[in-house]
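Only a single protein chain was left out; the remaining protein chains are all shown in position.
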Amino acid sequence: MPPWGARAGRHHGHRVIEMDKIKVGILGASGYTGAELVRLLSCHPNVEIAALAGDRSAGQTLETVLPHLRMVDVPMLVKIDEVDYSGIDAVFCGLPHATTQEVVLKIPPHVKVFDISADFRLDNLDTYAEWYGGAHKAVDLQKEAVYGLTEFYREQIKSSRIIACPGCYPTTSLLPLVPLLQEGAIDSNRIIIDAKSGVSGAGRAEKQANLFSEVSEGVHAYGVGRHRHMPEIEQELSKAAGRDVTISFTPHLIPMNRGILATIYATLADGWTPQRLHGLLSGRFFNEPFISVLPFGDVPATRHVRGSNFAMIGVAQDRPTGHVILVSVTDNLVKGASGQAIQNFNLVFGLPEQTGLEQKPLFP
Amino acid sequence: MPPWGARAGRHHGHRVIEMDKIKVGILGASGYTGAELVRLLSCHPNVEIAALAGDRSAGQTLETVLPHLRMVDVPMLVKIDEVDYSGIDAVFCGLPHATTQEVVLKIPPHVKVFDISADFRLDNLDTYAEWYGGAHKAVDLQKEAVYGLTEFYREQIKSSRIIACPGCYPTTSLLPLVPLLQEGAIDSNRIIIDAKSGVSGAGRAEKQANLFSEVSEGVHAYGVGRHRHMPEIEQELSKAAGRDVTISFTPHLIPMNRGILATIYATLADGWTPQRLHGLLSGRFFNEPFISVLPFGDVPATRHVRGSNFAMIGVAQDRPTGHVILVSVTDNLVKGASGQAIQNFNLVFGLPEQTGLEQKPLFP
Amino acid sequence: MPPWGARAGRHHGHRVIEMDKIKVGILGASGYTGAELVRLLSCHPNVEIAALAGDRSAGQTLETVLPHLRMVDVPMLVKIDEVDYSGIDAVFCGLPHATTQEVVLKIPPHVKVFDISADFRLDNLDTYAEWYGGAHKAVDLQKEAVYGLTEFYREQIKSSRIIACPGCYPTTSLLPLVPLLQEGAIDSNRIIIDAKSGVSGAGRAEKQANLFSEVSEGVHAYGVGRHRHMPEIEQELSKAAGRDVTISFTPHLIPMNRGILATIYATLADGWTPQRLHGLLSGRFFNEPFISVLPFGDVPATRHVRGSNFAMIGVAQDRPTGHVILVSVTDNLVKGASGQAIQNFNLVFGLPEQTGLEQKPLFP
Partner (left out) sequence: MPPWGARAGRHHGHRVIEMDKIKVGILGASGYTGAELVRLLSCHPNVEIAALAGDRSAGQTLETVLPHLRMVDVPMLVKIDEVDYSGIDAVFCGLPHATTQEVVLKIPPHVKVFDISADFRLDNLDTYAEWYGGAHKAVDLQKEAVYGLTEFYREQIKSSRIIACPGCYPTTSLLPLVPLLQEGAIDSNRIIIDAKSGVSGAGRAEKQANLFSEVSEGVHAYGVGRHRHMPEIEQELSKAAGRDVTISFTPHLIPMNRGILATIYATLADGWTPQRLHGLLSGRFFNEPFISVLPFGDVPATRHVRGSNFAMIGVAQDRPTGHVILVSVTDNLVKGASGQAIQNFNLVFGLPEQTGLEQKPLFP
């Protein structure tokens, strides 16, 4: 980290390019996932942030749009179309859903793409069209993309060019559920996910619904029976179960900035107890650097993972016999978005998976 | 309302007693439910607050312990044992669970009792002993008490001396569920209540778990599979269903002061659709002054009832067919505690049920 | 309050007009000050809300734009130009600054106007033009208007047609300062007002700066040295002092919905002590129904007046001798906006000043 004063000169003089680092570009740098990518990548020992782009913020310095990052030495923002990919090895995309496809179409093939939007997550293009308002415009790229839920797709991710990083609700819900369905531990016909999200999940766009006075000091459900993350969760659960799974999924908006908590109600399959199920998950995630299964009966809080790439999972006995309660938490901007993208980046570039993601949760 | 200055003299001079008003005492006046009783009753046209009691705050003025009520003209706090009941017509008890029984035993029989604790809510004394740590000490009084969920027990309340006002979670959960079970509209075997509460529900006691820095900026579940409000909810649901009902109930702590939101997942009985169920609830609550069933598919937010005695209920179709989602909201300190106690008080004293409870929700 | 169900019919049938009530219209009904007017006026015993208007929300029911007021029986929203003033006695304007003048120009002269915008507050039209971006368009009306700081302008308000209700920062700052300058108790050359405001003061417009994630969990100053409320405060302080007063005024945004707290640093005039100054304020506000001066050394919190029309003032000794600290709090939407407008309305229509404003503060 150069002294503040020395950094001040960077806009006028030449930036020294360190040649042995992986050069990355960040598209959509002025939003929350973009900000989070800069925050984390600026401490990544193998990365140089070589380009920042955002159409609304083009021509500005990063500190103008994100004053908390003024100590980071990065280039000025340019328009997305103006990014020079010649020296870029990888791109992180934090752009709105449905706008990313066309951007990615123009990215040269030598550049790896880590996409945080929903554009490449759905295998079924009809489903995509139904939930995202129109036909997919980059069908070939979609076929090439791999679903970037690291813990379940490691090998595919390593050899892919386009990584469709999962949404925050899917990440948090799938981590405990996929192993259970793979092993037939729960009934795939009646899975209820009651999810609670912080407000940053709604992005930085100017909407009345996300004003402080509209969302503080209260809680409400939204998108009841029709949230866009449903098909993504169902796609992965269906793969895990080997049959079509339809879930009940109800998200709620919580007056907090970061965090997703999914409370999952499931029915045990024959022969399973909550304790055996806990053993299954504990074993499955034993060697995972970012996933922690709490002691049986303990449940996690979102603030225990805030600002970090960690996920925590709790398993508890429900009062009616034959049922189990799972509680899963992540930071929606880290493991649920930018952190997982970096985790995948590390995989693709052959780096230890935790590189640049060692920061511990921030509490309080 | 006398001028501020005039009021200042009240601690030294004589207080003018208005003889035609109902004289009430408030026990536990320095807690949140006590504060809420003073807030609401000070605007009640037929009430005079004649006694305030609290063991820890005895000897102090109310404005010392509750500065937001300094403009209210009330007597100084005394010890609970020192309340003179001779001129008192009714008492509101906002004392901790398990301590109220012995206090109520000493209250003369001419005084009506509106209890906000759990002490008189459970018919089954074994259940009481199991969940509240010991044998009940006022068994005869318990038999005399009526469960004060106004909308379902109006007639019994009118003729009772001890009204066991329901807890906040039970009120919010039972309002939509009781009519459904009474009519056999849902399967009583699989009812899941995922509840979200503001922090004031935990009371004003000094606990690390309720410090600002411990509960702000995050969400967590607590009491998973073993919350004390479960047996109370099950008691009433069992009565409604005519058979034993065991529920799944998971409360979550939300970083907000007030409000309960219950998201309820239920399975439709044969012949029922979500729309028909919505019609049932709409009809059932059509004439209720404090209960509103929203248009089908709409769901309420806690901030829409904040500070008021109103409850709002939403009914929505779940994605898997054969299931329904209900969302119910109240202010835990008003309809879930002090407001409902006043509603019952109005019934008992033959006043219009809305008297003193006309204040509209405060938003933002 | 009619039953919920009965109210449902109001949009289709005839509304019963109570002939002995004062008919009021509310312009800008879908914003926060508009919402607050409906909340308070719906419980005002002498008022009928006869018209609601808002250009963006025209054609909708109030409950669509303000779901927390769905239990209030009011007409549908119309465009501002479409208000029929023939049966209207008074209008409350909660419209944006600089747009109110032209609206008021078209209001027939039999209608009293209670304006919450800044449009009629500044006597000096050059000052208005400098701070609000252009020449005033209703100069004659401006001359007719009276500054509606009730406690200091009662007599003028009673006989005026246009009441320019003060802003939230000015109300909170002027209440303690005007008497001090009138009596020469402090040095008018060095008054520092460090003000803290809740987010609702910024209104309901869609601005990135007011998103939950932008303003929660932090504090910042804004408009340093150039906030629009400065000239309004200086105008009134200059009148009180009998000479031009220039203040230091720095507002800060606090992650809370409601409330203004002004911490005021002043230098005592010769012969004055903090205690004598406290005596002056205590005497000045002794008979005021809404203003409370705390015991010497005590300071108020914004949560002690939340949701109410009350103001509280504290006076404390500063550590350096010869100086005094004043702390003043109001609810920016009530005493700082809609509540004070109703207080003035009561004056104009010969009602007791507290009518409809008896609600006590809501805490927690």
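Here the chain labels run A, B and C in written order, and each chain numbers its own residues starting at 1.
We adopt the following convention: a residue touches a chain if its C-beta (ideal position, glycine included) is under 8 Å from a C-beta of that chain, and two chains touch if they have at least 3 such contacts.
This structure is a prediction, so every number in the text was calculated from the model and none was measured.
> Tell me which residue among A:E48, A:E217, A:E236 or A:D318 touches the hidden chain in the full complex.
A:E217
> Decide which residue listed in C:P67, C:G94 or C:P300 touches the omitted chain of the complex.
Spelled out, the listed residue whose C-beta touches the missing chain is C:P300.
> Among B:S86, B:S159 or B:Q208, which one is in touch with the chain left out?
Hidden-chain contact among the options goes to B:Q208.
> Contact with the hidden chain only, please: which subunit A residues?
Those residues of subunit A that touch the unshown chain are 1, 3-6, 32, 35, 38-39, 42-43, 66-72, 199-200, 216-217, 257-258, 282, 285-289, 291-293, 300-301, 303-307, 310, 312, 354, 358-364.
> Write the list of subunit C residues that the hidden chain touches.
Residue positions of subunit C that touch the missing chain: 189-190, 192, 194, 196, 213-214, 216-222, 224-226, 230, 246-250, 252, 254-259, 261, 263, 265, 297, 299-304, 306, 314, 316-320, 323, 325, 327, 364.
> Footprint of the hidden chain on subunit B, which residues?
Contacting residues on subunit B, toward the hidden partner: 32, 199-200, 204-208, 210-217, 255-257.
Everything that follows uses one rule, which is that only the chains that are shown with their structure count from here on.
> Comparing centres built from CA atoms, which chain ends up most distant from subunit C?
Measuring from the centre of subunit C, the most distant chain centre belongs to A.
> Between copies subunit A and subunit B, are the contact residues mostly the same numbers or mostly different, with half as the line?
Mostly the same residues.
> Using mean C-alpha positions as chain centres, tell me how far subunit A is from subunit C in Å, no decimals.
The separation of the two C-alpha centroids amounts to 44 Å.
> Report, in whole Å, the distance between the mean C-alpha point of subunit B and the mean C-alpha point of subunit C.
The separation of the two C-alpha centroids amounts to 34 Å.
> Mind checking the centre-to-centre distance between subunit A and subunit B? Centres are C-alpha means, answer in whole Å.
40
> What parts of subunit C, by residue number, touch at least two of the other chains?
Within subunit C, the residues that touch at least two other chains are 32, 200, 216-217, 257.
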